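Structure in structure tokens, see below.
Of the protein chains in this complex, all but one are displayed in their positions.
Each chain gets a letter, A and B, in the order it is written, and its residues are counted from 1.
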Amino acid sequence: MSLAHPAPARRRLLPVVVAAFAAVLLAGCGSAPSSADGTGQRGWSDASAAPLQGTVTVLAAASLTESFDQLKNDFERAHPGVTVETSYGSSSTLVQQVDNGAPASVIALAGTAAAEPLDKSLVKDTKNFATNVLEIAVPPSNPAGITSIDDLAKAGVKVVVCADTVPCGKAAHATFTKARIVPNVVSKEVDVKAALAKVKLAEADAAIVYHSDVVAAKDAVTGVPIERRYNTTLHYPVITLADDAASRAFVAYLLSETGLATVQSFGFGAP
Amino acid sequence: MSRTAESPRWLDARVRLSRGAIDVDVALSAEPGQVIGVLGPNGGGKTTTVLALAGVLQISEGLIRVGERVWDDGSRPLAPEERAVGLMLADSLLFPHLSALDNVAYGPRSRGVDRRRARDRARAELDRVGLADRARSSPRELSSGQQARVALARALATDPQLLLLDEPLAALDPDTRARTRSDLAGRLAAYDGVTVLVTHDPLDALTLADHLVFVEDGQVTQAGTPAEVLSEPRSAYVGTVVGLNLYAGQGDSHGHVRTADGGLVVTTSPTEGSVWATIPPSAVSLHLHEPEGSPRNAWRVRIASVTMQGQSARVGLVGDLALTAEVTLESVTALGLQVGRDVWAAVKATEVRTYPR
Partner (left out) sequence: MRYAGRWRSRITLGVPAAAALLLLVVPLVTLLLRAEWARIPSDLATPNVLPALRLSLTTTSSTAVLCLILGTPLAWFLARSEHRTTGWVRALLTVPLVLPPVVGGVALLMAWGRTGLVGQHLTPLGIQIPFTTVAVVLAETFVAMPYYVLAVEGAMRGLDPRLESVARTLGASDMRYLRTVAIPLVLPGIASGLALAWARALGEFGATITFAGNFQGRTQTLPLLVYVELERDPQIAISISIMLLAVSVLVLGVLRGRWLR
């Protein structure tokens, strides 16, 4: 008959289940907010007469994250009937999402070039509302001792840029060419915020980002300006995709003096 | 089991440890060439004893000594691979990815013998169990009986001083079992170490062992030669194993035994004091009416069970005395013996044996 060996225990399932459940909870914390509600936008041809209502879905380049969060709050306070939903990402991703049918009322992009792949039949109006220049972001301790763009080419300096497919990556590439340097690029991140994060974590010695990103990051990074002759100025277009009053009002607010001042307070230049 | 202190036996073991709900305290001793049969109900500590002898479990107290060498004294146990021990279990447990030959050669190889000599030895061992021609076979190509013989060859290929067989025949069907039992008896006769054979089959024990140890609830309840155990069982379990009705009781000089349950048994061989009394089932006769004449014992009983066994039937009885009767099939039909029927059971006083408890 069988030896009295220990039987394989089945009780051990419990901790597994507990851990799995905990992990699922953790994951759930990061889930996305609910999708846009596109109803109630039609029939408001006369915006000034009646209080605005509806939802404005705004897609904006990652570099606009902080300034558009502020705009959203200000606009919603001025128009309690309107909900502004924002989504941030690399300009190229946003354009592709719109081309693939993502519901969007307004899209704001980093650089006019980024708008080129956009399906022109969707565009109702285009206006530039800000400019931005590139800047070198370094950790506050500045471990590689970077004071100018030439320092990026020093041996051992780890530089992070945006991917070639997104505006900040294209601009960075143009800047390197103009400055005639070949830096040690260790990673091409999917958008500018990811590139900045690598510097915030001090994993990279430097990242080529926008001046606005350095301003938005506050104390987490230090900015090292890039000389004008090497730099690339990006013009930020805001493109209206929806025809409803609330959307047009939001764009108008962005282009108003107050709106432009808000954007500029986050480190952007005048259009 | 009582042991005399003056001459240490070749195998001298006192296995004490707690495992699960039972505290095991089993003493075993033997001389080379002997086969100790260990019997007992399941969960009584037989396997625990074997695993402690093998070194798979450690004893907490006691001693395991084989020849001059101490294998375990409760504090510094030798690992299984350091003991000269052979282990064979019910399911043969051959290594399924090795041929019969390599299974048998595994022991010598593990003990440092080179491949060629280990295989030569394995071939010789297979030959001794009559399987020389199956050396290349994989375990799944062998019958269960052949697997058991390979497992025996494997256990013996390392020249163990102590051979442990834990229910070696339990997994076999009855026919194979009988044949394998005689193969085993033949092989054990030529083995000069001590064999510990754990079984719950009395036939295995009586045909293979020359000394029996009964273990119940972790304790040895009886030990002795098969002849001693057969004639004088000393626990209810042993009584069942040897097939006798067994009663603990108080005897007087007139031949009256008062059993613990209050029954009265009369014998012609009186023993005074605390006694065991046995009644062979074949000595019990059943009657529809109160028997007259010679039998000194007659009890009013009710039939609790009837089971067939070959040409006879075993009838379980409850009443004045609980006992089992063995009667012919003819009497079952003639008397109309059915469960629930009230009958008289009679036993001659000359058939009742008593001996001190």
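Throughout what follows, contacts are C-beta pairs under 8 Å (C-beta built on N, C-alpha and C of every residue); 3 or more make two chains touch, one makes a residue touch a chain.
Just so we're clear, the structure is a prediction, and the values are computed from it rather than from any experiment.
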item	value
Residue of B:Arg154, B:Arg181 or B:Arg234 touching the missing chain in the full complex	B:Arg154
Touching the absent chain when the full complex is considered, from B:Lys46, B:Arg65, B:Arg83 or B:His211	B:Arg83
Contact residue for the chain not shown (choose from A:Ala130, A:Cys168, A:Val190 or A:Val224)	A:Val190
From A:Thr165, A:Thr222 or A:Gln264, residue that would touch the chain that is not displayed	A:Thr165
Where the missing chain touches chain A, by residue	2-3, 5-6, 8-9, 11-12, 14-16, 18-20, 22-24, 26-27, 30, 90, 92-93, 96, 158, 160, 163-166, 185-190, 198, 201-204
Touch residues of chain B, complete complex, unshown partner	51, 54-56, 79-81, 83, 85-87, 89, 91, 93, 95-97, 106-107, 110-111, 154-155, 158, 160, 164
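In this text, only the chains that are shown with their structure count from here on.
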item	value
Separation of mean Cα positions, chain B and chain A [Å, integer]	82
